[in-house]
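Following this message is one structure expressed as structure tokens.
All protein chains but one are shown in place.
Chain nomenclature is as follows: A and B, assigned in order of appearance, with residue numbering initiated at 1 for each chain independently.
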Amino acid sequence: MRNKALLGLRGQGEASTAWMWQIAPTVMLLLFFFILPLAGVVRTSFYPGTRSFGAEGFSFEQYLKVILDPFYRSVLIDTIVDGLIVSMVCLVIGFPVGYSLARLPPKQRRWRLILVILPLTLSLVVIVFGWIVILGRGGLVNQLLVSIGAIDRPIRLPYNRTAVLLILVQQFLPYMILSVMSVCSKIDPVLEHAAANLRANRFTTFRRVIVPLAAPGIVSGMILVFILTVSAFVTPRLVGGGNVQMLGSIIYEQVIVALNWPLGGALAMVLLIVTSIVISLANLLAAKKFARHRSSANAK
Amino acid sequence: MDKNTAVLTLKNLNKTYDNTTAVDSVSLDVVKGELLCLLGPSGCGKTTTLRMVAGFVKPTSGSVLIQGSDVTNQAPYRRDTGMVFQSYALFPHMTVAQNIAFGLQNIGFAAKAQTERVHEMLQLVELEHLSKRFPAELSGGQQQRVALARALAMNPAVLLLDEPFSNLDAQLRVRLREDLRALLKRIRITTLFVTHDQEEALMFADRVVVMRSGRVEQVGSPAEIYETPATRFVAEFIGWCSLFEGVVDGQGVFTTGKSIRLPLDHKPGPATVIVRPEYVKPAEALGSGPVFEARVTSNTYYGALCRLRLDVSGQEVLMEAHYPYGHGPSIGDRIEIRIDPKGARRLPAH
Partner (left out) sequence: MQNDITDKVMATLGVFVRATVYVMLILPAVIVVIASLTQGDSLSFPPKGFSTQWYSNAFASTPFMSALWTSTKLAVTATVIVLSVGSAAAFAIARYRFIGSSLFQSIALSPLIVPVVVLGLGLLQFLSWMGFSQSYLGLFVGHLIIMLPYVVRTMVTGLLLLDRTLEQAAMNLRAPPFRVFCRITLPLLVPSLITAGVFAFVTSFGNVTLSSFLASSGTVTLPVQIFTYVEYSYDPIVAAVSTIVIAVTAVVILVIERAVGVDKLF
């Protein structure tokens, strides 16, 4: 009987404690290497001074610094704006791709999906490095510009915010595409035929039928892209050099280079708070707006 | 074993989920070689009853006996039952032959005996040529036969069939039903069978148990269930019928208000009477019986016959009749009908 319970094959109404053994390793892992470390960041952010090891005391010093110092404040605002831009751009160009993937027959979908999954699973540094080759001095863009006579000599293209945002869009597009695809593949194509039969053109069908039904996928895709963008640090460091600062890159700098963990901790907490607010706002909105569609979709 | 010993016995079986009662004191005996059908609308508890027999659902109270021994608390994998699931539940990663051999391996058949038994079963269901196929490569009818072969290979004391025809299209269903009944009768296996389709129950079973919200409404042969329903629910769930509420007087005449008068040899008193539509005929088609004037309120064409709803001075009467091509009455026509008094059944008073 014990065996049976362990394998989740128990009959109705049989109480079992097997689940405890099944979740125990994961609980330990999460407790020690996820929850406690995050709690540690909270504690560190309240240390005064700049000492990372053996710090003591409690103060709001770090937070005051983050809020009052114009440099940190502008980085924070810029980063949030960047997050909004990147997630909007990803939505606008990712939606058509995700939607078309959902509607394609399996054979055609397969290789296109590989094109989406490969950059998703490929190491970030490799992608960024690829862009440096494309945008760099001897790169593709410069060669093109020179050959059409737009410029005389290769110029330095990276090291600006536009380049960083372009690369971030490319990195995070797959998340948006897959999110849209998975929600769109659950929309019955018959609904679109019904809309067309009711004299809606493609744009009306898109606006009145597809977008409202795809909204949960749109929201979750945008949240994910926003979070990934505001915490990015590899791309701004490698492409932006010292010119483009983002929240993620200054946290990395404080933690790894300056070894100022209290300030890094406060910045990390600010980042965590910003992302939490965005997630809760989006979820609140989604819960209000789509809860009832979703329940009817589930009932089906 | 004695022919009349029950192979499967259910004693006062109950199942409650939270506060709803799914099965309410069901008691049954199924004898050797019998085809017993549990019939009822969805949610009547028939499938839960079947699952309690197989052991997938634990009864709240009551007991299940297989060949005289109490198996109520026995694990499903120790019970001598063979089940054909509604979805067939063929293992998608095993071939037809492997599916059938799976159970045999669990009861310790040697390799050679397995092969023989698998072959024998495939012969029985006429699928020898498909033994290497995977379930996904079979048609619905073939999958059903594999599921049956897999269950029968174990030579179970009781065969359990859970709506085995519901996933098949209408034409195939009728043929497979007849084939399956012949096969089960030939090997004389005791079978408990669940369906919501009354026609299927009537043609397939030796005995039918009509269930409604967890309770047994009536147990009887298909003819008994159809001809002499015990309750209004059974009368209306199975087939079509006209229902008359009225009184039987001292002379043995049943009347409802002014419209219907039928001789009925029963105790005087209030009575509910049902008449199956085949006992109602156009006046010229039936030699005797009282004549009524009726107005046609609907006439639905079914090919071999027409189903008519008639209004006999405010009382609805249903009729099934064959009319020569082009001679059927239209809505609003007045026609004369006779009701065969042999077909009038008084429902037992409750």
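Heads up, the rule we're going with is that contacts are C-beta pairs under 8 Å (C-beta built on N, C-alpha and C of every residue); 3 or more make two chains touch, one makes a residue touch a chain.
Just so you know, these numbers come straight off a predicted model, no measurement behind them.
Colleague: Among B:G33, B:P76 or B:G140, which residue is in touch with the absent chain?
Modeller: B:P76
Colleague: Give me the chain B residues in contact with the hidden chain, please.
Modeller: 54-56, 75-79, 81-83, 85, 87, 89-93, 102-103, 106-107, 150-151, 154
Colleague: Touching residues of chain A against the unshown chain: what are they?
Modeller: On the chain A side, contact with the omitted chain comes from 3-4, 6-9, 16, 18-19, 21-23, 25-27, 29-30, 32-38, 40-41, 44, 52-53, 93-94, 96-97, 100, 106, 109-110, 112-119, 121-134, 136, 138-140, 143, 170, 173-174, 177-178, 181-182, 185, 201-203, 206, 223-224, 227, 230-231, 233-234, 237-238, 248, 251-252, 255-256, 261, 264-265, 268-269, 271-272, 275, 279.
Here is the rule we go by: only the chains that are shown with their structure count from here on.
Colleague: With chain centres defined as C-alpha means, what is the inter-centre distance between chain A and chain B in Å?
Modeller: About 57 Å separates the centre of chain A from that of chain B.
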